[in-house]
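The complex appears here without one of its protein chains, the remainder shown in place.
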Amino acid sequence: MFERLLIANRGEIAVRIIRACRELGIQTVVVYSEADADSLAVQLADRAVLIGSPPPSDSYLRADRIIEAARQTGCQAVHPAFGFLSENAAFAQMVREAGLIFVGPSPEAIQAMGLKTEALARVRAAGVPTLPSYDGQGLLEDFQRAADALGYPLLVKAAAGGGGKGMRVVRDPAELPAALEASAREAGKAFADNRLFLERYIEAARHIEVQILADQHGNMVHLFERECSIQRRHQKIIEESPSPYLIERPQLREAMCQAALRAAQSVGYTNAGTVEFIVDAHTGEFFFLEMNTRLQVEHPVTEAVTDVDLVQLQLRIAAGEPLPFRQADLYQRGHAIECRIYAEDPSEHFLPSTGDLLCVVPPSAPHIRVDSGVRTGDAITIHYDPMIAKLIAHARTRPEAIRRLDAALAAYVILGVTTNIPFLRDVLAQPDFQRGETTTTLIERAFAAWQPPNPPLPDSALIAAALSQLLQSGAPALNAAPAESDPFSPWARPDAFRVGA
Amino acid sequence: MFERLLIANRGEIAVRIIRACRELGIQTVVVYSEADADSLAVQLADRAVLIGSPPPSDSYLRADRIIEAARQTGCQAVHPAFGFLSENAAFAQMVREAGLIFVGPSPEAIQAMGLKTEALARVRAAGVPTLPSYDGQGLLEDFQRAADALGYPLLVKAAAGGGGKGMRVVRDPAELPAALEASAREAGKAFADNRLFLERYIEAARHIEVQILADQHGNMVHLFERECSIQRRHQKIIEESPSPYLIERPQLREAMCQAALRAAQSVGYTNAGTVEFIVDAHTGEFFFLEMNTRLQVEHPVTEAVTDVDLVQLQLRIAAGEPLPFRQADLYQRGHAIECRIYAEDPSEHFLPSTGDLLCVVPPSAPHIRVDSGVRTGDAITIHYDPMIAKLIAHARTRPEAIRRLDAALAAYVILGVTTNIPFLRDVLAQPDFQRGETTTTLIERAFAAWQPPNPPLPDSALIAAALSQLLQSGAPALNAAPAESDPFSPWARPDAFRVGA
Amino acid sequence: MEFRFEHAQSLYSVKAERDGESFRVRIGERVYLVELVRAAGGELVFRLGDQVLTAHIGRAGETLHLALGAQQFKLSLAKPSVRRKSAEGGSASLSASMHGQVVRVLVEEGEVVRRGQPLVLLEAMKMEIRVTAPHDGRVVRLLCSVGEVVQRAQPLLELAEL
Partner (left out) sequence: MEFRFEHAQSLYSVKAERDGESFRVRIGERVYLVELVRAAGGELVFRLGDQVLTAHIGRAGETLHLALGAQQFKLSLAKPSVRRKSAEGGSASLSASMHGQVVRVLVEEGEVVRRGQPLVLLEAMKMEIRVTAPHDGRVVRLLCSVGEVVQRAQPLLELAEL
């Protein structure tokens, strides 16, 4: 195993990788932008290297500076996590050429899966079903002709894309030109590649993906599925394993897992990866969507049900170790659900909310996991994704996991920005969700007119507000004995108080 | 299910029960002594009732006041947790007579298992192997004769006992009278019952116990074993599931689990209980030690490997619900290890350490669970057990669980009292422990001369000390802009600072 | 001391004073005896009868953000003043819903627009945000330009009702 790892990322996933490294005895170096100088990841890493200004184009996307930082700090490997350079084959190649280990698949595999049209051709050849589609070479007229052939509704997608960027549903031929233009613009910005393609759109769709792990010795396993159908703006907000759809359909699960392995094998895949499928809930047909050649945001639900630490396995595989288990050793036990807590306003089209986090208190309870990169005093800024935390509950059954997750959401204190916590609680309570009838349109269908709860102000809130103002005012009547419980605090006011002590 | 539960306990287990109730939508009432008025359990419960002064005899052992509190607050049930009145059949009877539900077995079952001699007779009749023993009726001479017949070494134990109180190993006939006297005194204080008995003492002993659950409809299951061989002063400090000894001996596991079920059935047991066995590591023989007719301190390791929430199941069973699973539905997956973090000095005979907790920061990491009832500002007092927290790690394999637990121990900050954290880390690293060769004498054998690490003082510690003193002094040079990250804090000094912002 | 808070257009007056080891808090006709249990790190714990309540409080400018149980409240500390809604009829300014950069301005001054029509494209957090007309109207004045970074609530254009 290597001794020192550079983490080419930020936020909660950088923190999560640091924690994995601590268990393995690996030292960590994080790179950071000026906006993240005081971040939790920088605090927890063994060393931290400033690589630029807040815009990602001047820091987290600067491959040259990241590799230089790895060299200077004596790292042997680079973990890209997700987003930023994680699916950039050129970066993986540069890391390799600098004599460092890239914690991920080969540049060739990234490349092959990165261009959606090439990926589709490859997996189709490997016998994996794909959606009827048009690969998007040509002029507007070509797209229009192809769209008519595919039939509406259809999806416009970025050829180099991922994470929903540049993606649009088109239900009417008249909307096609505007959709193509907007998608091309977004794709160009996000991926520096504005090529598009078209695809059949399934109305009652479930998004189900299969996690795979492959070592450098020819061993490959799957770690079962995750269902990620609960999405808003085409981005996942609730993910779970097992899929409620597959619980009663073990043969379909097996077929999908085998298809995922074939897809990964078709590009000689190594390390952790995820094969995404769309499942037609009416017919049970499944189609390959794309392969994410990296760790996923939602990897914790797989970790909860399989007991496999995916990040530690990524590091072991990158270091050349063989997989420590075979397929038959793996299991999928209990039920895990993750929800992503965002600084956003679900009643205002999920607009991100920026601001200072005045108070953050994560919940603590058995079998609750909180992955977060921020704490009280940090800010949600315009520069990065406004995710505050991932909250994961694990229990024996799905209903218990839902209750556990809801209790943890209720206890999560985040002050200073609008969050989607009340929204997530309402989604967990929604009858279709509770029955496991989760399709990708559930949010837009059932929550289009959602409004946050607006409870009347209880007297206890006024009492708390008045007390805190009174304490802050430092009224002389408050000069009781100094806080017995906190006798030393360099930042406590001299007239610290404690009554009833 | 009942609507409101009274928790007749304190500390971490009261907090743990409150968390279970939140997931089930049950309101909670805790009783508390004057020493616990500001405790976390009181803070988290829906309501809290003061029942007396700090000594347990005036509060947590006052059955009358506890039942009165339950009546006044409209509770339908009482959870005794462990310690205090949890194994007091008279209390269970009083609760029942007050028209309330006792969350535990019937008074008759508590009584039958509470008197060790009766318990032994019952389980022996049910075909469960027991240790050769003497039931301790008679004078000193009778004990001496019986001891000679059993052979040395032997154990002196309290007939009404539990938790190691009143227990002594005697290796030499000359030590017997003093041991009997001391044990009788301790037993009389702890249990108001100074009767004793003698038992064969096994040198290479493993302490392995089986968790069972039984509903009121005749259904009973086991939830596999826990090994609790790592003990100091006859009290468990590290517990795990599965037992390293049974991993390679599935038939022995099955035999022990079946014996546990027979033992429980012999007294018509309902609710959660634990059957404790001693296993002779040389011969593989196992003997019934006792049945704990309550929740155990170490229940979280079973919860981690079975995904069963034992506290929630206790409540469901008490409310009359049938078990929601059969034996075949249960599994034991991965490996979980718990260690108990105590305020004590392992280099001074594990003497408890009292004092204020100046700073407590529990670790946060995937698959780490912290059960604790204290936080910064609380005190460890003479009145109660000095346990600060239980730290539980769960992973796919035992070596991974050990690494995970060690990393979490390393990150646990507790200032103000001496803790056993450095000691626990050394136990986790000990070769016999790492190989799973865990017997009850490991601590006294390998750690008799243990001394805490005494690292040289690094400059960074002096820098931190000087900075904190400087900040506390409020030197005028520090008046920078007010803390951007914490703009409102009623207890912040007016000249709050933040540099580099 | 007396404190005044505004919440959801209502004004509240709260009197709080020390009374021995406790605090006496008066809200209208209701009087509460409150014991302070703990105050640290944004957390305020207080006893009210047989309940111990936990509030978390943060302050941003003149706004108190307060969490109590699973509920959150924003209380304004500002001197009470009747908030004026945008003048009826006439024209009203349309503001940015968040901090971001203007990517495109899709209308011109004087143009007549329909309800729902996109007027300005903003980019924030790598997402495109579309500012649309809240009603049919005429663009009276443009107040932003392409490339400009705008703050939340900054006016982007004035829109007159037809």
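For clarity, chains are labelled A, B and C in written order, and residue numbers in each chain start from 1.
Here is the rule we use: contacts are C-beta pairs under 8 Å (C-beta built on N, C-alpha and C of every residue); 3 or more make two chains touch, one makes a residue touch a chain.
These numbers come from a predicted model, not from an experiment.
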Check your understanding: Quick one: which shown chains sit in contact with the chain that's not drawn?
Key -> A, B, C
Study note, to complete from the structure: By the document's definition of touch, the residue of A:Ala45, A:Ile382 or A:Ile414 touching the omitted chain is A:Ala45
Point to revise | Residue among C:Val25, C:Ala40, C:Ala96 or C:Ile129 that touches the chain left out of view | key: C:Ala40
Practice item. With the missing chain put back, which residues of chain B would touch it? List them for me. Key: 165, 182, 186, 189-190, 233, 348-349, 351-356, 358-359, 361, 376, 382-386, 409-411, 413, 415-416, 425, 453-455, 457-471, 473, 475, 477-478, 485-486, 497-500
Exercise for review: Determine and list the chain A residues touching the chain excluded from the picture.
Suggested key: 37-38, 42-49, 73, 376-377, 486-491
**Study point:** On chain C, residues whose C-beta touches the chain left out of the figure
**Key:** 40-41
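Here, only the chains that are shown with their structure count from here on.
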Review point. Taking mean CA positions as centres, which chain lies farthest from chain A?
Key: B
Check your understanding: Quick one: chain A and chain C, Cα centre-to-centre, how many Å?
Key -> 29
Check your understanding: Just curious, how far off is chain C from chain B if you go by their C-alpha centres, in Å?
Key -> 48
Practice item. Scan chain C for residues touching two or more other chains and write them down. Key: 37-42, 44, 57-60, 64
Point to revise | Shared interface positions of chain A, touching two or more other chains | key: 356, 358, 376, 410-411, 468-469, 471, 485-486, 497, 500
